[in-house]
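This view holds just a subset of the chains, kept in their places.
Just so it is clear, A, B, C and D label the chains in written order, and each chain counts residues from 1 on its own.
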Amino acid sequence: MKRVQFSHSPIPYLFIAPQIIIICIFFLWPAAQAIYQSFLLEDAFGLSSQFVWFKNYKDTILNDAWLQSAGFTLVFSFLVTFLSLALAMLLAVKANEAIQGARTYKTLLMWAYAIAPPVAGLMGNLMFNPLIGDLYYFLNAMGWDFNHKLDSFDAGFVVVLIAVWKQVSVNFIFFLSGLQGIPKSVIEAATIDCKSSLRRFWTMTFPLLAPTTFFLIVINITYAFFETFGIIDTTTAGAPGGSTSTLVYKVYLDGFRGSDLGGSSAQSVVLMLMVLALTVIQFRFIERKIHY
Amino acid sequence: ATEVQWWHAMGGRLGEVVDEIAVKYNESQSEYKLVPTYKGGYEDTMTAGIAAFRAKQQPHILQIFDAGAATIINAKGATVPVADLLAEHGDGFNKEDYIAGVRNFYADSDGKMIGMPFNSSTPLLYYNKDAFKKAGIANPPKSWEEFEEIAPKLKEAGYIALAQSHSPWIFTENFHSRHNLQMATANNGYDSTDVKIMYNNPELKMHWGKVKEWLDKGWYGYYGRAWGDNQDAFIQQKTAMWLGSSGSFGGLTKSAEFEFGGSFLPYWKSIIDEPKGTFIGGAALFTMAGHDDEEYKGVADFMKFLTSPEMQYFWHKETGYVPITNAAYDLAKSDGYYKTTPDAEIGILQLNQPGGDWTKGYRLGYYVQIREVLYKHYDDIFAGKTSVDDAFAKIEEESNDLLERFNATYN
Amino acid sequence: MAEVKLTNVNKVYSNGAHAVRGVNMEIADGEFIVFVGPSGCGKSTLLRMIAGLETVTEGDLHIDENRINDVSPAERNVAMVFQNYALYPHMTVRGNMSYGLKNRGDSKEEIEKKVIAAAKTLHIEDFLDRQPNQLSGGQRQRVAMGRAIVRNPKVFLFDEPLSNLDAKLRVQMRIEIKKLQRKMGVTSIYVTHDQTEAMTLADRLAVINNGQIEQMGKPIELYKDPKTLFVASFIGSPQVNLISVQYDGKLLKSGSLEIGGFDGLPIAEELVLGLRPEHLRIDDQGKLAMKIDLVEQHGADNLVYGTLEGAKNEDGDDLELCLRLNQDQEPTIGETIKLGYDHSNALVFNKETGKRLI
Amino acid sequence: MLKLNWHAISGHLILILGAIFMTAPVWVAFMSSTHSAETLFREGLQAWPGGHFFENYNEVLFVEGGVMKRVTASMMLWNSFILGIGFAVGKVVISMLAAYAIVYFRFRLATPLFWIIFMTLLLPLEVRIIPSYEVVAGMGLLDTHTGLILPLIASATGTFYFRQFYKSVPEELLEAARLDGANAWQFFIDILVPISKTMIAAILIIMFVVGWNQYLWPLIMTTNEDNYTLVIGIKQIYQVLSEGGELPQFQKAYALTILATLPPVIVVLVFQSWFVKGLVESEK
């Protein structure tokens, strides 16, 4: 808040009104509906419904399919987050060091930001297509009996690879700016204090990037939870055997494909709670702890 | 002109034919304008239709596939039964006009037709004649026992013997019909929503045990869940045989660069001596409630156009879906179509094979998800992650949970 | 403790900037050298080459007998204090001070001993477990110093270490640095553009201009005996008064102003006469007449600003003059006073070349 | 000296591999889009240009039935463009106003309203999509640009970007303006908006990309083919591919992929520095 502010009058309300109105109509009301819906057992066409308290939760959360999906979501999020962060950090550190061609590298490494997840998914899908996919053949030629349509590990490999590919750019951009935010003189001081560049990385660069890293962890987890929807929908669609279905994708499958509104709303609510928890962690823990 | 909106799931070649039908219809009269819209796959289309209905934006005609039948037919008030529609707004409706095989699947428990079985298909065996020649095999297998005999030869000739595009439809639902086995209690679900699945039976488990065995032997190929994954493998001549839909016929004639033939869906001699007919797959056109009479008149008018022998014959010829009226079938026969293209008749012949107690069809709620359950466990069987017994125990349990939820929803 | 030798050192940056042009310098063991000069003259570049943070384009660097051009910074045995301190923000004060020692493999006890000792010297024992962001500017400065001294380096390098502090603290830290260096006797090189710091800290002062050493020597020498106009105007505060003049063989002339008493100057060339404010005095017999514009009372002394009558500056405006008086002399504004000066203190330069003539 | 070089060389090697990793798929997609369906079907993906560039792109872009029944990729491009721009502009305008109120005014409901806005960051559209659909439908906004864009704008990311930015604007600017007699509206229009120019541009770019790339929501809420965006086109062509039936039109899928990729990529590359600045500063 500013030291000097305009004092109260109807003006601020006018300025904030458009946003609030849109939020109320298109956010709060639907969100409330989703919560309400999660207590209803309703036919697909909305012609009849009954209030069933937590039946939907009981039926759809505490079953194998959901737990499997939750398990996959966690592993998937972890892998996507870890791999894309690690790769992006490596590339950012190198790009930051590079003197020649730095601009070209940066451009080539960040442009994938603009690609939509489903577009990335389709591209990956075709790369792994058993009919024409180079990667499919390559992996099989390498002696890996690769079949992502059949093998859930291979399918997981595909979605993780594409999701990582899509996310590296964002992380790269942030790491690069994080690196540029480290005062040059601190790195120079470390150069005088420490001979080994690897050691310097682990003792200086890495900890100094921690705020960026933690911020990105949250961004990446959110990404893996929600934005990979388009990737999954255009690569495996959750197959084989629902083993690559994230929680959001399952919400969509059950609610849209399966016309089970109550059940999918219940899952949505659980997801909301998970995001909420994530945010609280971000605020409570990370924001406070790591800030120089 | 009054617009009639038709949401369908006919992609690719099928979609082109749908558009041609629309053009023909719109040219045939000026009172109504038919607007077909492709809404994606069967699931997508159903989803879109339901969402639109909830939002009171439903189209006039919505194509719903077999697995969605229970959902839409149980939603009383969501549709105008086609029987009523034609009786009220058209020239009347006579069930007997339709071929036997399609009368029941989209009808309610009293036998009243709710949806118009537009694109009716049935699973067929397609085989690559070149491959068969190369392997020195004369005829496609009639039974799975025969299949097991020729599969090694095909393998030797460098082919994977078989692939299949829809395990729930072909290797589960129609398996029951072909062998005249009960799928679910309560008369396959027609009599009540309080129903239990009966998939956990020795015959089906035997079959899946075999399929897994074939996969391991290299006789069976699995290229993914998507319909096209497996069809493409056949087109690319990786597999010598492919179980697909009679509706795939039109597309195959365009894309396959080899000679192929069609044949009946194989059966197990060990289960049944004389196989029964299969039941129809594909989808039906449902008239959505909530429009005014003038529009319904248009819908009825279009339905009449669509079911005219000429249109049905056109549709049948272009796509491979069966003609749904007797008149159309007769027209095709009299036109000599089956003389030049005998394979095109196989679907309808198979549908018209003698029926049994369990060949009318099924009516099961949340069946889209039940199919997901099937896929999941079949995938697991293929991957060797579970035994057939365990898989079917799970299928039974999970399917029954879904059926229970559906029952709770509608009562 | 070490001698530092620079032989014909050049630096050309990759963008072509020729930042250091043939610098030669010998620094004796224990000497305190200050580099001073305007912004961009190459002070930092020179220092950073000695530290090993920039490569040397041409020439040689020696510490004692060793040529260090290709030695890594960590092995040169130098310590550097940066303008913004460059403390490791994620480490405690203790961590900051011990980092370099750890890396070179000192034992734990040894490190602890050295850190404690350095912290005592600098009065920062109480903050050893704080992080830099919990310290005030002055405390951070001390930690930066501590990090340098704990390594017991052969050479201390300082790049404007005080310019982020406020005036008062700057004076105080300046004195501490000087005392510390005296005590430890470590050869030190100190970069600044503050001429007070330069004057007061240096054993010898190198005035750098455009990548070259303009003059090097004791501060008071440079003050009293600048070799160039640049050095004269750079050293001394308030700045030396400069009057553009020409010599006609007898008199120095500027507009209607005529000043005698100079011999042996080149005739009809552009010259500059330099008179330091503290060398001017009110003198009714004086040859310079100044109209007073402003009197600043600084307490101990007064600075009087005004225009020199007759002379013009380069823009054609009246030439401004500054005169330093002690606190009890307070001329009134608007008044015109006569000024005298001691000929022995007057400086005359060739305007073109900047070389000092007298 | 030698050691230093090795370090640099390994760095370049890593960067080159990284660049290949990030660009190869798009390169292959582009090259494959210039071949015929047959070539792709028989020989797999292509790494070098083929002779069907004009044919494929022409068919996809301009021929009805080239991808969808009626809508051509050029139409979808236009729709994507509208969505991208509409979303970006709408978001920027609304969030600038809201952020202004939050940062520069003291008013009674400030805190609760702030929290309401903040909450929107927590719940992505995906988890409330069905009721959102019903709300939009209820307002008769299905298949309209308004209905497409407004619910997406409801998330307040932009507001936070601007809030962050306004907070970094020196306080003295407001003070100077007040001494110069500017009222709240004048300060906003005369000072704040102009000095936010680069920030506005940056956020417009980011939001354009975000809008352009929307997937699930347009998929669900556009029923009329004429309103399809490219990303939906991708979904549909994927659907057709997976249904099989005829020779898979991989080349069209790739052409569409390239078309869907090109505009946002160009925007990001052309405005690279703004975009990076905006992205980084706003997220912090």
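Rule of thumb we're sticking to: a contact is a pair of C-beta atoms (placed from the backbone, for glycine too) under 8 Å apart; a residue touches a chain by one contact, two chains touch by 3 or more.
For clarity, every value in this text was computed on a predicted model and none was experimentally measured.
**Student:** What copy formula describes every protein chain in this structure file?
**Tutor:** Overall formula of the complex, using the displayed labels: A x1, B x1, C x2, D x1.
Note that only the chains that are shown with their structure count from here on.
**Student:** Return the chains shared as contacts by chain B and chain C, ordered by label.
**Tutor:** The common neighbours are A.
**Student:** Need the CA-centroid distance for the pair chain B / chain D, whole Å please.
**Tutor:** So the centre of chain B lies 39 Å away from the centre of chain D.
**Student:** Mind checking the centre-to-centre distance between chain A and chain D? Centres are C-alpha means, answer in whole Å.
**Tutor:** A distance of 16 Å separates the two centres.
**Student:** Measuring from the mean C-alpha position of chain A to the mean C-alpha position of chain B, what distance in angstrom results?
**Tutor:** Using C-alpha averages as centres, the distance is 38 Å.
**Student:** Quick check: what residues of chain C touch more than one other chain, meaning two or more?
**Tutor:** none
**Student:** Quick check: what residues of chain B touch more than one other chain, meaning two or more?
**Tutor:** Those would be 51, 54, 226, 229, 232, 236.
**Student:** Kindly provide every pair of chains that touch.
**Tutor:** Here the touching pairs of chains are A-B, A-C, A-D, B-D.
**Student:** Under the definition above, what is the set of chain A residues touching chain D in their complex?
**Tutor:** It comes out as residues 1-9, 11-13, 15-16, 18-20, 22-23, 25-34, 37, 87, 90-91, 94-95, 97-101, 104-105, 107-120, 122-127, 129, 131-134, 137, 165, 168-169, 173-174, 176-177, 197, 215, 219, 222, 226, 229-230, 233-234, 248, 251-252, 255-256, 261, 264-265, 268-269, 271-272, 275-276, 279.
**Student:** Can you check the complex and tell me which residues of chain A touch chain B?
**Tutor:** Going by the criterion above, the answer is residues 41-48, 50, 52, 55, 59, 63-65, 130-131, 147, 149-152, 237, 239-243, 253-254, 256-260, 262-263.
**Student:** Can you list the residues on chain B that touch chain A in the complex?
**Tutor:** Touching chain A from chain B are residues 43, 46-47, 50-51, 53-54, 71-72, 74-78, 222-226, 229, 232-233, 236, 366, 368-369, 372-373, 375-380, 382-383, 385, 394, 398, 401, 405, 408-410.
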